[in-house]
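What follows is a single structure, written as structure tokens, with notes after it.
A single protein chain has been omitted from the complex, and every remaining protein chain is retained in its original position.
Chains: A and B, in written order; residue numbering restarts at 1 for each.
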Amino acid sequence: MAKLDSRIPPGPLAEKWRRHKAEIKLVNPANKRKYEVIVVGAGLAGSSAAATLGELGYKVRCFVFHDSPRRAHSIAAQGGINAAKNYQNDGDSVYRLFYDTVKGGDYRSREANVHRLAEVSVNIIDQCAAQGVPFAREYGGLLANRSFGGAQVSRTFYARGQTGQQLLLGAYSALSRTVGQGLVQLHAQEEMCDLVVIGGQAKGIITRNLVTGKVSRWAADAVILATGGYGNVFNLSTYARGSNATAIWRAYKRGACFANPCYTQIHPTCIPVSGDYQSKLTLMSESLRNDGRIWVPKRKEDCKKDPATIAEEDRDYYLERIYPSFGNLAPRDISSRAAKRVCDEGRGVGDSGLGVYLDFSDAIKRLGEDTVRERYGNLFDIYHEITNENAYRTPMRIYPAVHYTMGGLWVDYNLMSNLPGLFVLGEANFSDHGANRLGASALMQGLADGYFVVPYTVGDYLASQKPGSRPSTDAPEFKQAEDNVTSIITRLLGAKGTHPVSHFHKRLGHIMWQYCGMARTREGLETALKEIPKLREEFWATVKVPGSADTLNQSLEVAGRVADFLELGELMCRDALTREESCGCHFREEYQHPDGECKRDDANFAHVAAWEYQGAGTDPLRNVEPLVYEAIKMSMRNYK
Amino acid sequence: MSLIGNLFCSTVGRKFLMAVTGLILVGFVIGHLVGNLQIFGHPDSINGYAQFLHSLGPLLWITRIGLLIAAVIHIWAAIALTRTNAQARGAQHYGVNRWIRAPFASRYMRLTGFVVLAFLAYHLAQFTLGYASSATFKGHLPEYTMASDFHIFGFPAVEKGHAVDDVYSMVFYGFQNPIISIFYILAVGLLTVHLLHGFQSVFHSFGWYSASWAPALRAVTIIFCIGFFFGNAAMPAAILSGWLKPAQGTNVAAQPRTALNQSP
Partner (left out) sequence: MVAGVSKNNISVTLRVWRQAGPGKPGGFVDYPAKNVNSNMSILELLDVVNDELTLKGEEPIAFAHDCREGICGTCSLMIDGKPHGPNQGVASCQTYMRSFEDGAVIVIEPFRAAPFPIVKDLVSDRSAFDRIQQAGGFITVRTGAAPDANSIPVPKADAELAMDAAACIGCGACVAACKNRSAVLFVAAKVSHLGLMPQGQPERDSRVLAMVNTADELGFGSCTNQGECSAACPKLISHDFIVRLNRDYLSASFRSAFCAHAAGSHAD
């Protein structure tokens, strides 16, 4: 059984990080270049970490499966990034951001980590502004803010509707600088396929070059995974098509614990599905909820009518009605479920009946079309491109879609997994968002981890490793891991199948959405736990992967990722089944208050469930890390 | 890299050189046009003007050499960049080639440039060096006697009674030849097309362009190009059509081209 020591430093909450930094071990500058650190991933978390570690003097290698670090999925984030700057003088503070995040996560996150996140949030904005990130400004030239779901202060910094892009380009520019200076070696289109563990410590990785197919071994003194979220288990999601779980999943199979896999966030404002050919769901930034009003017709009969013909009194602005103080800005999980509920009642709009209106006519009246265009123009454009509809004239139709995974590899306060030497950052870890992430907090967390946390804590770990003690890639563990990778490839190419990979991915997606989506039941999860292994068997028996292993072979890439999703999906359902409560995004229909809100069970489930792999065919082990709240009193989330 | 290195070796620097030299050449063709338009005036004007230019001596040579250098740099940069661009395109071309919005004139800069170059060579040979149609070359014609004083900006330049080259007649003889005239008009047309893009392009290459006055620049360019074309085309057109009659006291008035052609 894995030892889960969260290594939370002692002392008062607000002092922990400062003290920890002061007491942490340092690496002698002359020794730094003797340590080699592998960073897998160059999204916000990975590129900020690689750039900073390179700058500090470590020998850094950065691997991405993309053709350039700038393509990481962080690029797609639209709405903004939170920071407790209180530039708006509206009463924000580190404590308030910390509190909102813990509360938003429905008291299922680790208090000390969240507090640190709120503390360093202010440094992130400084860092990014200094890098030239073109944040939105007020007329005086100072930074502008907007408000975002789950908060009553305006603390979200943004760059039009392209905040993720601009932050990533900032981190990418820092990374590019260190690559240009030779401090970081960049390995693009090189996919991590396995983790090498020697003597219980992470000491290297195995990669496959996606262009040449070459499988290589890389040794290091520490390995950092910043490979993003795994929401593509659902097939249709707001993730980029390439986002995958392979790196963390294969690390899991090498002994790293996977925490809270079932916590997946369903984003309330996405463009509804329009046909089965669809490959991706597009998010309409949540910031739209600042000025847009969400409604459905009061009567089922009105659903197919032109919305303009539905009288004001026949509209149900259900979020404003049920949650008067937060209204359209209620947290994501609450908004999503509310949408599902009204659609289940038969009041959904659009051809499929799976949609609600997001209406800007009031905002246009109040602010004028120009202001609305200035704030949301690019989102309206995206909407128009996809649906061919003009949202300035007719309300948008939105529906929830899978958007973020709060679960991930288990890490301690230092962001190190239970495998010493393996660090996990960004969306790939589990630590900061509990059972639900607030809007504009993922970007914050990715950059906090990469710029301000891991550069210290990796040093602390490396200081305990003898310089030059890095194993050679000839070690048997490397060979074993490489053989594992090649055998997976051979098996995939060897299956003389009848179905393309997409067939299985779609079917897995259906199972997951149906049974492990917005609302879950014991019965449904048990069904899923029967269906997924069957589907997996079918996959290995009948998948058809054309081409060879020694060229660019996109079918092979996808097949490997879907193979991992087919295992991870099962773990998610298992986690959802064993968490017999509702919390945040994990909504078990059996556990709800009469008004449909989550019914947490703090007595039995105020803990992190960290799953430990026990080998193929054996049930994984469920370890728990209790969550202790010192500064905050757990209470029922109330956004009314 | 040094300044010279940046200007002569980088793509942006070479375009800057093209723009500078292009502008010098534009200055020249404008001056040239203004000078030539004097054909519509008294023969004293154009002949006096030509005499004045010749009297500049070393200054004229410095200008000529300057223009030559400008032309050489302009053409060198055009060729060098064209080669870079061809290399950048690589060996495999697109199956479908189309333009999205490049202005018409911009698509044929090399073509128009080289035709202009060919014409320029001929033009110099004809009117400056006298290799082509040597019988009517100014150096081979009897001299012209100034009928009055010639002033430039109010300053006396050539005195009355002075015997000078009869450029007036040379131009007249030249343009009475339909082939020369038509080639001239054609070349001037192509040069105008060249400038239609080139003139605006200068502002881009210098970094002086802005969307706020782009329409104004466009208008100026078009007006300039129209003026330039019709100004230049007017001379051969007027002479060839016979609308402009040779002035008295010149060789061409005394001995019309037809007669000249008959006399060996």
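Descriptive notes on the structure:
Going forward, a residue touches a chain if its C-beta (ideal position, glycine included) is under 8 Å from a C-beta of that chain, and two chains touch if they have at least 3 such contacts.
None of the values given here were measured: they were computed from a predicted structure.
The chain not shown here is touched by just one of B:53, B:81 or B:117, and that residue is B:81. For the chain missing from the display, the contacting residue among A:60, A:75, A:248 or A:535 is A:75, taking the whole complex into account. Even with one chain removed from view, chain B keeps its contact list with that chain: residues 1-3, 6-7, 9-16, 81, 84-85, 87-90, 92-103, 106-107, 109, 197, 200-201, 203-211.
Although one chain is not displayed, chain A still touches it through residues 48, 51-52, 55, 66-71, 73, 75-76, 85, 87, 123, 125-132, 134-143, 159-160, 162, 165-166, 169, 172-174, 176-177, 179-180, 186, 188, 211, 240-242, 274-275, 277-280, 282-283, 304-307, 349-351, 381-382, 385-389, 394, 397, 451-452, 455, 498-500, 502-503, 544, 546-547, 551-552, 554-555.
Definition applied: only the chains that are shown with their structure count from here on.
Here the spacing of chain A and chain B, counted between their Cα centres, is 67 Å.
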